[in-house]
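With one protein chain withheld, the remaining protein chains of the complex are depicted in position.
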Amino acid sequence: MIIILFGVFLLALLVITALAIVRTDNLFAAVILTGIFSLLMAANFFLLDAADVALTEAAIGAGISTVLFLGALALTGERERGGSTNRLLALGVVTVTTLIVIYATFDKPRLGDPDAPVHQHVGPWYLEKTPALIDIPNAVTAVLASFRGYDTLGEVFVVFTAGIGVLFLLSAGRGGRTEEIRPADAPGPGLRHYLVPRVVGRMLIPFIFLFGLYVQFHGDYGPGGGFQAGAIVAAAVILYALLEGEAQALRALPMSVLKWLVAGGALLYGAIGVASMFLGGNFLDYSVLASDPITGQHIGIIVIELGVGITVTGVLLCVFHAFAARGKV
Amino acid sequence: MYYAVTIATLVTMALALVRALLGPSIYDRLLAANMFGTKTVLLLSVVAFLYGRPDFLDLALVYALINFIGVIAVLEFIRERADTDSAQKNSGE
Amino acid sequence: MAMTIDILSWIMLTAGGAFVFIGGLGALRMPNLYTRMHAASLTDTMGAVLVIGGIMMQAGLTLATIKLAAILLFLLLTSPTASNALASAAILSGLQPEEGPIKPRKNAE
Partner (left out) sequence: MEILGLVYYWVFAILLMIGFYAVIAKPNLIKKLIGLSIFQAAVFLLYITMGKVEGGTAPIFQDGVSLYSNPLPQVLILTAIVVGISTMALGLGIVVRIKEEYGSIEEDEIQELDRK
């Protein structure tokens, strides 16, 4: 009960933040407020029992989305001209629609109602069958990787396609990416002259990597999995790029390797599906991967989570480098 | 007792949000966002114990580890912009 | 013994909550960016140490305590770093700290 009150308080802050984001005409400020919005969102997800979702929102919202938006702002300018087009009409439409949606919510089941239609269909079935068929504690991972493996395959390919799309858009024209030429005495790229962030950042990067791997492989037992781990590992590399300059980060993980990661993860996922077909099962039916169906499930889940993680890392890093390189040409 | 800490954290979040809304400069907003991050770490740790599921501390750990990347990114953004500005000034002379 | 630990952890939690709140108040009421940063970061670290220390005492010797210790360690590393980066960025963009006594605001008590 009191937790719900906490949740409502967080929701009020959420609405205020959203209003402020829309009202401000400085895009830089809007991006920073988006960071606060993401923190509030994660806290709300956590209060609503969605630990995995909150972890994903944390991994994406703390860092990566800010970095991407700032990368785009550096190329487009941070000042908005301000004002709205058709303000009254838009306000009218929005108000009327809000009232209609709020009116409609009175027919919805109340928060936490165990008899709600959502809880009558496959949800309880997943919860009931997970221990018997897959035998891992995290039901979210079980549903994500095994029961609804097709969905996740589709999502991974959407991520893949978006990554390829950004590469197409931003590496074309203007002679593509060229090696950056700087005079020798110019201040070095990155934050080399800022000792405190550099020293502490360099010290933390291994821990972020380690934690990313923990989230990747502990995903069967606690909150975590490929999507979160991919974002965390990407955040570590982005931190390295910010501290030492993109050129240095590209020397450590060249673009060609990143492109292989993007394709390789998705391929690994698909390959597991094909492998299970060859072994006599259905596409993405991991039970045939080992003599014991449950062991087969475990192997399948670990491998496809790895594929997801690799693709997400690759795509996020490709996107980051594409924006960074565009600014330098 | 956990509830008292949670309420203190929530109220502080509201105060930080007010600072983020008032500004006046970008950096005040950024400061507020950064405070918000620390407060979220505390909130998540306390709520994990309120729920009796301490294995969810991973979430607070993520924020403790990578929340400062946003501020670093802003520093890099400002530095990049200052570099470009001074380069333009030099070439203009 | 258990009682002592309980009382100690309650004291820490309450004090931590108070510090967190004071930090928030300082960040709201201080007159300019650098003083606000001082209020926010100083009490932030103190509040975090006390709150997480209090929870650690409640948790006892479990995996959770180790995770809490890691959270505390990383917070203590990243929070000042973020403040440093923030101040660097502010100075770089030409927002100089004011020298001399702070001018009282008109609406200050």
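In this document, chain identifiers A, B and C correspond to the written order of the chains, with residue numbering beginning at 1 in each.
Note that in this section a residue touches a chain if its C-beta (ideal position, glycine included) is under 8 Å from a C-beta of that chain, and two chains touch if they have at least 3 such contacts.
None of these values were measured; they are calculated from a predicted model.
Novice: According to the contact rule at the top, which chains on display are touched by the left-out chain?
Specialist: Hidden chain contacts in the full assembly come out as A, B.
Novice: Per the definition of touch given earlier, which of A:Ile36, A:Ala62, A:Val159 or A:Leu289 contacts the omitted chain?
Specialist: A:Val159
Novice: To test your reading of the contact rule: which positions on subunit A touch the chain that is missing from view?
Specialist: Missing-chain contacts on subunit A: residues 1, 4-5, 7-8, 11, 14-15, 18-19, 21-22, 27, 30-31, 34, 37, 41, 44-45, 48-53, 56-57, 60, 64-65, 68-69, 71-73, 75-77, 80-81, 83-87, 90-91, 93-95, 97-98, 101-102, 105-106, 108, 110-114, 116, 118-119, 122-124, 126-127, 130-131, 137-140, 142-144, 148, 151-152, 155, 158-159, 162-163, 165-166, 169-170, 173-174, 221-223, 225, 227, 230-231, 312, 315-316, 319, 322-323, 326.
Novice: Residues of subunit B in contact with the chain that isn't shown?
Specialist: 51-53, 55-56
Here is the rule we go by: only the chains that are shown with their structure count from here on.
Novice: Would you mind checking which chain's C-alpha centre is most distant from the centre of subunit C?
Specialist: Farthest from subunit C by mean C-alpha position: A.
Novice: Distance from the CA centroid of subunit A to that of subunit B, rounded to the nearest Å?
Specialist: Going by mean C-alpha positions, subunit A sits 18 Å from subunit B.
Novice: From the C-alpha centre of subunit A to that of subunit C, how far is it in Å?
Specialist: 29
Novice: Averaged over CA atoms, how far is the centre of subunit B from the centre of subunit C? Could you give it in whole Å?
Specialist: 12
Novice: Do you know which subunit A residues sit against two or more other chains?
Specialist: 194, 197, 201, 204, 207
Novice: Which residue numbers or ranges of subunit C touch two or more of the other chains?
Specialist: Subunit C, residues with two or more chain partners: 74, 78, 81, 85, 88.
Novice: If we count contacts the way the header does, which residues on subunit B are in touch with subunit C in the complex?
Specialist: Of all residues in subunit B, those touching subunit C are 1-2, 4-5, 7-9, 11-13, 15-16, 18-19, 25, 27-28, 30-32, 34-35, 38-39, 41-42, 45-46, 49, 54-55, 57-58, 60-61, 64-65, 67-68, 71-72, 74-75, 78-79, 82.
Novice: What residues of subunit A sit close enough to touch subunit B in their complex?
Specialist: On the subunit A side, the touching residues are 2-3, 6, 9-10, 13, 16-17, 20, 26, 28-29, 32-33, 35-36, 39, 42-43, 46-47, 51, 54-55, 58-59, 62-64, 66-67, 70, 73-74, 186-187, 190-191, 194, 197, 201, 204, 207-208, 211, 215, 222-224, 228, 232, 235-236, 238-239, 242-243, 327.
Novice: What part of subunit B is in contact with subunit A in the complex they form?
Specialist: Against subunit A, subunit B makes touches at 3, 6, 10, 13-14, 17, 20-21, 23, 26, 29-30, 32-33, 36-37, 40, 43-44, 47, 50, 53, 55-56, 58-59, 61-63, 65-67, 69-70, 72-77, 79-81, 83.
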